[in-house]
Structures are given as C-alpha cells and as structure tokens.
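So the structure is just underneath, and the comments pick up after that.
Here the complex is missing one protein chain, while the rest keep their positions.
And then chain A:
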Amino acid sequence: MSVPYDLQKNFSEVVSALKPKEAIDEANRCLFCYDAPCIKACPTSIDIPMFIRKIATGNLLGSARTIMEANPVGASCARVCPTEELCEGACVLNHASRPIMIGLLQRHATDWAIRNNVTLFEKGEPNGKRVAIVGAGPAGLSAARELARLGYAVTIYEAKEKAGGLNTYGIVSFRLPQEIPLWEVEQVEALGVTIKTNTRVGVDIMPDELVESYDSVLLAVGMGSVPALHIPGEELEGVLDAIALVEETKTRPLSTEMVGKKVVVIGAGNTAIDAATCSKRLGADHVQILYRRTAQEMNCYQFEYEFAKQDGVEFRWLVAPKRVLGNNGRVTGLELIRMELGEPDAKGRKRPVPIPGSEFSIEVDFVVKAIGQNRHVALVEQFGLQHENGIVSVEEGTYRTSHPKVFAAGDVIFGGGKTDAMVVDAANHGKRAAHAIDKAIRDQKQPV
C-alpha cells in the first residue's frame, strides 16, 4: 500500500512552543501571587510564580531548576498535564482576564535546559545505602532522582528497552515526543543512578533477591496491558490493545495498514482518545469512539475530547460491543447493542443497561480496546504484598507496603478516581516515597 501522505508529519508535536516574545510577555503577566493557588493545584507543588519570574528576568537555568527540583519529570508534565484542571484552572487571573499559560511557560524553561544540555542537579554524598526501584516510569525516576541526591546508590530495573515508562512508550508522540522523557532519564542517570533495562523483575531477577540485597525496594511498575473485552471474536486479527498501538507508533516505523480503513475504539478515557487520534493520524479514514455511557460520564479530559473531535474522531454514546465479526481470521465488523442509563453504581456513575433486541452491526477493519489497564497482580504477589485487585495497599503518607522494606508508588497504588492516573501524581508519589524510604532507613540506623 502506498502512503498517501507523510504519516510521520502527523506524529510531530501538535502544540507549538511559545515564541520568545510570547514567553516574555506571558511571564511578565504573571502576578507573582503570594501563597499562589497554582502551586497548591500542582500535585508536585512546583513554585510556579518563581519559575515564571525567573523566565521574566532571563534566569532560564534557575527557572528549569525550580521546575525540575519539584518535579523530576517536569518537562514531560509541561506537555501532558491537564493544566486546565490543575495550575491554570486555579490561576487567579481566571477571574480577571485569562489564566497564565503555565504549561507552555514550563515547557519554555525546560526546553531551554534540554537545548543547552545542562545537568541540573548533583548527587549527594554517598551514604552507603542501596535502594532498588522496580520500573523506570515517572514514579520510579522521581524516586531515583530524590534518593540519588540524598546519597543513595540507586538501581532501577526496567523491563523495556528504554526508561521513561508511560512517557516514553504510552503517550502519543504528537503530544509528547520521546526525546523529552529520555532527557529526563539522562538527568537521573547523571546522578549516578543505574538503570538496568530489558530486565523484568519476577523473570530475570526475583523479588526476594531484591528485598534481600537492597536496604529498601520501591515498586513502581505502573499498570499493564488493556484487559480483554470478554466477547466472542476478540482473538481475530485486527483487534488491538490501545496501549500497544500507541507504543508501536513510538518504537517502530509507522505502519500504513490503517490507511483508508475503518477503526473503532472501545472506551472513552484518555487512552481511548490517544488510540483514536493515533489511528486517525495513521491514515484511518473513519474513526469512531464507542462508549456504553454518555458524554457526561466519560473519563477523558474536556480538552482531549475537543482535540479528538478536531482530529475528526466521531463519538457514539450508549453502545457496547457484543461480538467481533470476522472473515478468514480478520476483523470485518462489530456487533453492538444499544444501552440506556440505569441506577448509579458505587462510584455514583449511572450504570449502563443493555436494551434487549437493539443489536446492530457495523463494518470495521480494526477494533481497538481502551477499557482500562490490567494490574501486575502476579508480581505484586511474588513480592508477597497486600493488595486489592492488584492495587498495592500502602500506608497513608509513607507509601510503605505490607512488607516493611518495600514501598510502592505511582499507578501501582492508584485506586481509580475522577480521572485517569496522572503522570504528575506518579511523580509526586515517587518523590514522597523517596523521602519516606530515606526516613525509614535513617530511623533504622538510630540505636534503639
């Protein structure tokens, strides 16, 4: 199949950086509030007025350091944070004019640091203690950065070829180019942190071994693949996992097999949006998001919804897949059933109820599943940790699991909420868990 246009172009960053004048004008518009609501709205408590003031005075190195000090994945967060819901949503100027473009200013400062190849932090005096971290995603990297600055010898075990976790593999390139998280990884490695990639804990090295040979272990493995729909036909060729689909666009030459095809995405969270816009940008002619509830119950952010519509993605509410139809082992269609909203469930969301006899079929070439993510239950159990459906139980505030030497942070402890798990939350967990680990190890050293 010939490529009708340059697919690669579709995957370059959508949002442009601020122009120099734009950045200075915007930075000077910030009021430098005292006890600023934007800081409180940031899970990692970045001193936003300060980093913006530093942009205004031309102290870009200081600005980048202020950001990255609070958030070790601050360059990625500048691009992927739902700023309308966080810092920018809290900006006092919402009441007087327009909020400050905090995300873009954060990107301006961190882009400067990336361009100028600066190392922002130094490792601490070695204290002779060793910590193992399982998973090199936002939580793991944040924890490693903090621990290395405190003087710990840190080793991260990462199953994939590269570090960065979701930021490297799971967020579409047109929102977060891979070089950004990889720069954050370099910043962590510059502190002497060892990252053992292609090393799967539980397969290549056993949890017991880590717990025995390190002073502490942090489990930051995030979540896994998309679960099964549990409908007939799911095994057909053309049924894809949304996360794997995004990953493929970030790790391999772009495939042309979707060009001109019909794609449906099942689910309406942010991953579903990513899969849908990805499909569109891979050349699919017709992309639909199918959701069993309505727009009101969707998990995705408003701006993601708007973005998908801009990309030409169609939304179909109150439908659920019943059966994947196929021919010669390949998807050819999807049988759907119409739903209506019933009584609210435990979370207060109205439960979708099938309308008997409302089945109908559509023709599709690809079915992309985006209905959440599996938990790494087996690994959690190998560690012997208490959990609920794979969500590791931790002590409030200390991130300590049921095993005194093992801590957990990031999506592995995310128990669901109003929105998807956020990168910035994982970064915050990692940072706090690092300090909890430090405290636990130091307390241990005190003679009883």
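Please note the rule applied: a residue touches a chain if its C-beta (ideal position, glycine included) is under 8 Å from a C-beta of that chain, and two chains touch if they have at least 3 such contacts; residues count from 1.
The definition used in the following text is that contacts and distances are computed from a predicted model.
K.L.:
Mind telling me which option in "Dihydrothymine dehydrogenase", "Transport permease protein", "Putative MnhB-related membrane protein" or "Multidrug ABC transporter ATP-binding protein" is what UniProt lists for the chain we can't see?
P.N.:
"Dihydrothymine dehydrogenase"
K.L.:
Consider the whole complex, including the chain that is not shown, and state which of A:Asn28, A:Ser213, A:Gln310 or A:Gln386 touches that chain.
P.N.:
Among A:Asn28, A:Ser213, A:Gln310 or A:Gln386, only A:Asn28 touches the chain that is not shown.
K.L.:
Suppose we count only contacts with the excluded chain; which residues of chain A make the list?
P.N.:
20-21, 24, 28, 32, 34, 50, 53-54, 56-59, 61-62, 65
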